[in-house]
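One protein chain is absent from this view; the other protein chains keep their places.
And now, chain A:
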Amino acid sequence: MPEHTFRVNGEQVTVDVEGDVRLLWVLRDLLGITGPKYGCGINVCKACTSHLNGAAVNPCAIPVENLRPTDEVTTIEGLADTVDAELHPMQQAWLDHDVAQCGYCQPGQIMAAVALVRRVAAEGRPVTDADLDGLRNICRCGTYSRIRDAIRTGAGNM
């Protein structure tokens, strides 16, 4: 089987698997990184949202062979390390607003939120209601209002 090498949460990893296996399963089933969750497998629910070189991606839709050795995948487990703290400000905001209910979608929600805040910051503007309306991550517990509050708080501390 072909080998594929890339970086995950600051470490170089190599996996021996068919190249068309999607990154989500490489992370979860082969590497034991279970923060990114399965919710649909077709890039709709966004529960697996992680970062690739700092941008939000959905590993359920990325064949592992698409990754280069220098590509840096960040999952929820590695988010705090990107700011060299116990918790990323967005995670702290999530705690402050007691957002999570079942918690299943929350890793993906937080990763999507961080990428959104970075994106609008790069555009030199604050997060708007339209930006928040545009988040597609499903929360079946319906915590959306607290998610919006937490994103605004987290954005202020990023």
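We take it that a residue touches a chain if its C-beta (ideal position, glycine included) is under 8 Å from a C-beta of that chain, and two chains touch if they have at least 3 such contacts; residues count from 1.
To be clear about the criterion, contacts and distances are computed from a predicted model.
Student: Between "histidine kinase", "Xanthine dehydrogenase family protein molybdopterin-binding subunit", "YdbS-like PH domain-containing protein" or "ABC transporter permease", choose the name on the UniProt record of the chain that's been left out.
Tutor: UniProt protein name of the non-displayed chain: "Xanthine dehydrogenase family protein molybdopterin-binding subunit".
Student: Out of A:A55, A:A85 or A:A121, point to the residue that touches the absent chain in the complete complex.
Tutor: A:A55
Student: Of A:V8, A:C45, A:V117 or A:A155, which one is in contact with the hidden chain?
Tutor: Of all options in A:V8, A:C45, A:V117 or A:A155, contact with the hidden chain holds for A:C45.
Student: Touch as defined at the start, partner being the missing chain; which of A:L23, A:V117 or A:A155 qualifies?
Tutor: A:L23
Student: For the chain that got dropped from the picture, name the residues of chain A it touches.
Tutor: 1, 17-18, 20-26, 28-30, 32, 34-45, 47, 52-53, 55-63, 66, 75-77, 80, 87, 91, 94-95, 98-107, 110, 115, 119, 129, 132-148
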